[in-house]
Structure formats: C-alpha cells, structure tokens
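With one protein chain held back, the other chains of the complex are shown just where they sit.
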Amino acid sequence: MKKNKLLFLSSLVFSLLPSTTSCGSYDLVVFNWGEYMDMDRLRQFEKERGVKVNYLTFDSNENLLAKLENTYFDICFPSDYAVEELVSKDMIQPLDYSKIPNFNLETSLVPSLKSALDTLKKPTLGKEGFDMLKYAIPYTWGEVGILYDRTKISDEEIEKDGWEALRNPINQDGSKRKVVMYDSARDIFSVALIANGKDIVDISSDDINIAKDWLSEQKKRIGNNLAYKTEEILDDMPNLKYDICFTYIGDAIYSMTSVEDDSGEIDYDRFGFYIPPMKDGGKTRTNIYVDAISLAKNSTHTELAYDFINYMQEHDVAYDNSLYNGYTSPINTIYEEITSENSEYEDGEGSFYPIASTYQIKANENDKFYRYDQKLKTSLEEAWIEVKIS
Amino acid sequence: MAFSNVNAYKSTKLRFKMKFSFFSSLSIPLIFILLFLVILPFLFILFYSFINVRNNKIYLTIENFSRFLSNPDFYKVLGLSLYYALICTILCIILAYPFAYFMAKCSPKVRNIVNMFITLPMWTNLLLRVVAWKQLLDEGGIISTALHALGYGKTTLLGTDLAVILVMVYIYLPFMILPIYTQLLKIENNLKEASKDLGASSFKTFCKVTFPLSIPGVISGFTMVFLPAATTLVIPKYMSDGNPKYTFIGQMIESYFINADNRYAGSAIAVILTIVIIVTSFIVNRLDRTNVTDKNPKKKSTIVVGSEEDRASYEKQ
Partner (left out) sequence: MKSNRRYHHKRKFSIFYYFYIPLIMLFFYLPIIIIIIFSFNEGTSLVRWTNFSFHWYEELFKDRIIMEAVQTTVIVALLATAISTVIGTFGAIGIATYKRKRATNLILSINNLPLITPDIVTAVALSVLFAGFSMKSGFQTMLLAHIAFCTPYVIISVYPKMASMDKNLIEAAMDLGATSRSAVFKVIIPELLPSILSGAIMAFTMSFDDFIISYFVGGNTMNISTYIYASFKKAKPTVNALMTIIFLVLMVLVFLSTLLSMKSKGESMKRRKTHEKK
C-alpha cells in the first residue's frame, strides 16, 4: 500500500516535470536581453496575428546558453560568438531569406557592418571563417571604447593615452581616479590585449601573460579605487560612482543620455566616449559585436517564427525597437535616419545630434569579433582569477 | 515440562536472531548512499587533484598542487579567508555568549519562543538575506541615507570591512548562540547551587563553574561559524562592491572549477582547504581539552562530530 502511494507520488511529480520545460499555452517562445525590445510592438504583433508570445529575458550569453540547453525556444537573440557556439551545438538552423522579404541580405545592413561580417567569413590565422548571416540577422551592434567623465578626465588625455587612461591613478583635478572594469575574463582580457597591440582571436600564451601583467599593474596603480563589476556598471556610471570604464557604445549612450546635472536636467556633455586608434603594428583596433536574431533548430512553429523575424525587420518596428533599447541599429535606413541632423531620437528633433557621432559606429577593418573557443576560455579564466588575487 | 520450556526459549531466540538480521538489512540503502555519495566523491576529488589531461590522455601529476603552493598570492587569499572568518567568529562569541546565557535563564516557554525566532531567519534563504543586506548597505539604502542626512555625502558601505563582517556575523550568529545555549542548559542548576552553597559569589560561580563548563558549547559554535565563514562564496561576492581585496578561497574554487572548467585545479584547492580545516579543527579540539579536564576521555574525536549532532538538535527545535 505504502509502496503504491510512493510510486504514485513520484510518478505524479515526474509527470509535472516536463510541463516546466514545454512552452505550455504559448505559440512562440522568445529569449531576449532585458529591456531590448519595445513591448508595445510585441503586443501589436500578438494582437495582429492573434497569438501569444512568451517573452523571456537573460542577462549574459553564458546564461542564455545555459537556459537554452534545457528549455524549448523558437527565437533567441545571442551575440556573435554565442551564435557560433549555438551552431556548433546544433541548436539553431540556417535562415531561409525568402521568408524574410523585409530584409535584403545585400543592401539592408550598414555597409561597414556588412564588410566586417564579410571579413569574419574569411578564414584567419588558425581559425575557420564563420558566416554569421547564414544563421542570424543582426539586431544591434556596437564596439568597445572608453567612457569617461569629462569633468575629471580631459579629452586630450584620452586622445593622447588611449587605453592607458584606464591605468592613470590621478585625475586632472588632482583627485584619485575611480576605475571600474567589466568582471568577465573575455571582455577584460580583450581590452588588455588591444592596449598591448595584440590580436583578440589568435592569442598565444605569451600574449596572455602580457595582458595579465598589464592588468596586475593597473590593479597595483589604482589600488582601492578599482572595482570589477558586471551589469551594475550600467547604473553606476550615470550615478557618477566611477570616473572611467570601458564599455560598448550602446551602454555608453545610455550613460550619456541619463546622467543629470545639479538641476536635474540631462547633461549631454558630461561623458565622453572614445575608441583609441590601433597601436602601431597592432592587430586589433577594438572588439566589435553583433546581437542577432536566430531560429531554433527544433522550433515547432517555424512559420510563425519567420513571420516574427520579418516583423522585426519592418521599418517602423525596427525604428521603435532601436529607440527603445538605445543601441545602434544595423539597418542602414534607420541608422541614417537616427544619426541625421533632424533625428527625433531622445528629446525631439535635433536633440540627439550632439552624441550622434558616438552612435555612428565607423567599423574598421581591424575591428574583430570574438570567436567561440572553449580552450581559450579556460586559459583566460585562469589568468583572470590570478590577476584578481594578485 | 521444563525441557519443552527450554526448547521454546531457544526457538524464540533463534527467531530473534533472524529478525534482527532482517532489521540490520534495512540499513542497506543507507550504506549504499554513504558508499556512493559520500565516500566515493571524496576519493574522486583526491584522485582528480592528482591528475590532468593533455591531448585526451590522462596522466598523474602534482602540478595541480604545485601551481598553488608555489604562488604567494594563494597563501594571501587563504590567509585572508581565515582572517575574516576568525574575526567574524570572535565577534559572534562575544555577541552570542550573553544572549545564550540569558536565554538559558528564561522560563521554558519564553525559551521556546526565542528559539523559534532565532531559527526563523536562519532558515530563510541565504541568498535572499544577503541580497537584502546589499540593498540596505548600498547607496540609497537606509544606512547610507541616514549618513547622508548627517552630512556625510553620498556613500555606499559596500566594499568595506564593516559590510563584509557585519553580514557574516548576521548570517552565522545563530550558529554560535544555539550550541552555547544548549550547553548552558545542560549545566545543571544544582551544580551552581552547590557551589554557591559552599559560599561562592554568583560572579565566582560563573567564573569557576558555569563558564568552564560551557566551553564545549563555544568550541562547537566556533567550528560551526568558522568553517562556513572561511569558505563562503556568496557574502564577499555581494558585499565587496567589486573590490578585488575581498576575493576569498570560495571564489577561487568557483573560478577554477566553474568559470575556467578546470576540475583538476579546483579539486586540488578543495583538497588543500580540507587539510587546512582538519588542522584547524584539530587545534581547536586540543584547545578544548587543555582548558577543561575532560570527564569523558572516550569522546576523543567526537567534538567536531558532536557539534553537528548538536546542530541537528537545535535545528529541529
């Protein structure tokens, strides 16, 4: 009797389990970054098609990959190297562009992004090329640069010192410089490698040691005013907790457009953003990234998923999404519109123009994407903890 | 008659034997669990700490150990973890002892209620409590707002020794109160009465009788606070405000084991940590035995173990 009860109980519990992983009563399961899509547009899609979208958010590519491995999904928005990892794990499928008429593979993208993606296709030192457009449509893109408080650090210093400004312990007004660095082995080491004129894809163990020393030295110089943080930086910068950090353009624009002066007005002049030129004889100018829309390999709602992807490419929808998330749009028409003199971005006509130069990414042939590389990840993580405890 | 009686007796005895072996067989699943999920993992960790893989080939090595033992930074991290845990433990003893003392003096009803109120926060999810403290100590939290009102400017208390130790004490204080309290309850009132009847003042009674006898409680509290505090992963992560100064041994294991996916190095740190802990427990045990003349020398190795048995008995209350 008791045995039966126990069996019954366990079978009950196990029957509950699959329900947690299936999509339930939803028609489409979408994984996206937090605050990355205009929810009104999403609701419009649901209303027009008469469907229900389960919209889920994640906060890092690692997190996304972890979740996708044991959950059903139709569409996700991974970054470049995560697209590559998803392809290598056979979790997403090649896109059929005939089902996405709103997007033209040759003409829709911003030309400099298109050429960067073309470069990615070609094999480089010890690595095969990766044709990202085969599997994903760019949704936002950006590059790494330095975000700095212009009341503490002069434009001249940044232009003269470049990445080295992250290691200067004294501000121009004599106060101690407060520096925050992104606590992720991949990101922090790529900055250290770039600052030393190294490549961020083809990395030797000597390169890692050089980057390690660069970071340890920074830690020594800045001392207690150095912090390693993750997504909190997005709030800390506009709150003026730190004077300088390295960041992606989209996040920099968020800080620039949300920092207030004493009277509570947005102070567009407070922050500067700068991507230092490549070191002489260097191999990488900066890291470029793309967040892109991908379709799950075992999606059971492919038609609706394609419809959704196509909807995302509609001009007005893409424009609103771009306004909402503040990241640079990869769609050329929208990119041009937002950076034009009479752009309505932010506070009405023309208000955005002062920082449009930041928004306007001028991708360069030496801007490189990260690549998916498990072995490299291990050595970078080990080097990173060694820096942290040094 | 007598004969048959004896036979009957014998047969019950026989039946007994069988029955008792049936009873013993009930422990088979337990032995199974202990073998495969307790002993085997420890053998595995030991094994993993001595191997590494190169070109898909496993080989024996001591490099997992030597890479840490030859790195001065590793000792720094280890020392720092033990140092903060020690401060936390001492503060816990100072705060917990009076509390346990007065708690033991309460009426049984009040005692039960106080006990309940101590276990309640202890059982609330650790992560949730630490995140709560993070919000309270951060800029815009109640404490920094109060400081701001007093004219201290915008500050966050995160990233200071105060924050790290305060939260450690908050989390681990119950684990110090309960063993001391249980020990104090055990000390019979009569004993004290006896010493007082012999003319000792209550202060003297405390110094000569109560306190020495309560030492085992303090010791088991020590191990129950010190060990988790030294190996904590969550508290420094949330309280450090990004300051790498608060990188403790727990985070090192996390970095190697989870972030870098290097099980061999991670296992080696865990083995080193285990050795450090065994040594610490041994020293603390010795401390106990030199302080109080042990009335039960049989209990040699049970003090650390006993502490956990005690822990169970408080937690179930």
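Letters are used for the chains, namely A and B, taken in the order the chains are written, and counting of residues starts over at 1 for each.
Definition applied: a residue touches a chain if its C-beta (ideal position, glycine included) is under 8 Å from a C-beta of that chain, and two chains touch if they have at least 3 such contacts.
Note that the coordinates shown come from a computational prediction; the quantities given were computed from them, not determined experimentally.
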If I consider the whole complex, including the chain that's not displayed, which of B:59, B:117 or B:152 touches that chain?
B:117
From B:128, B:150 or B:198, the answer for touching the chain not displayed is B:128
Tell me, which residues in chain B touch the chain that this view leaves out?
12, 15-16, 18-20, 22-31, 33-34, 37-42, 44-45, 48, 95, 98-99, 102-103, 105, 112-121, 123-129, 131-136, 140-142, 145, 170, 173-174, 193, 196, 202, 223, 227-228, 230-231, 233-234, 237, 250, 253, 257-258, 263, 266-267, 270, 273-274, 277, 281, 304-305, 307-309, 311-312, 315-317
It is residues of chain A that touch the chain not shown, namely 6, 9-10, 13, 16-17, 20, 54, 56, 59, 63, 66-67, 69-70, 229-232, 235
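By definition in this document, only the chains that are shown with their structure count from here on.
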When centres are defined as mean Cα positions, the distance from chain A to chain B in whole Å is 42
Chain B - residues contacting chain A, complex
71, 73-74, 76-77, 139, 156, 159, 241-245, 247, 251-252, 255-256, 259-262, 265
For chain A, which residues count as touching chain B in their complex?
180, 183, 185, 219, 224, 226-229, 232, 239, 241, 374, 377-379, 381-382, 384-386, 388-390
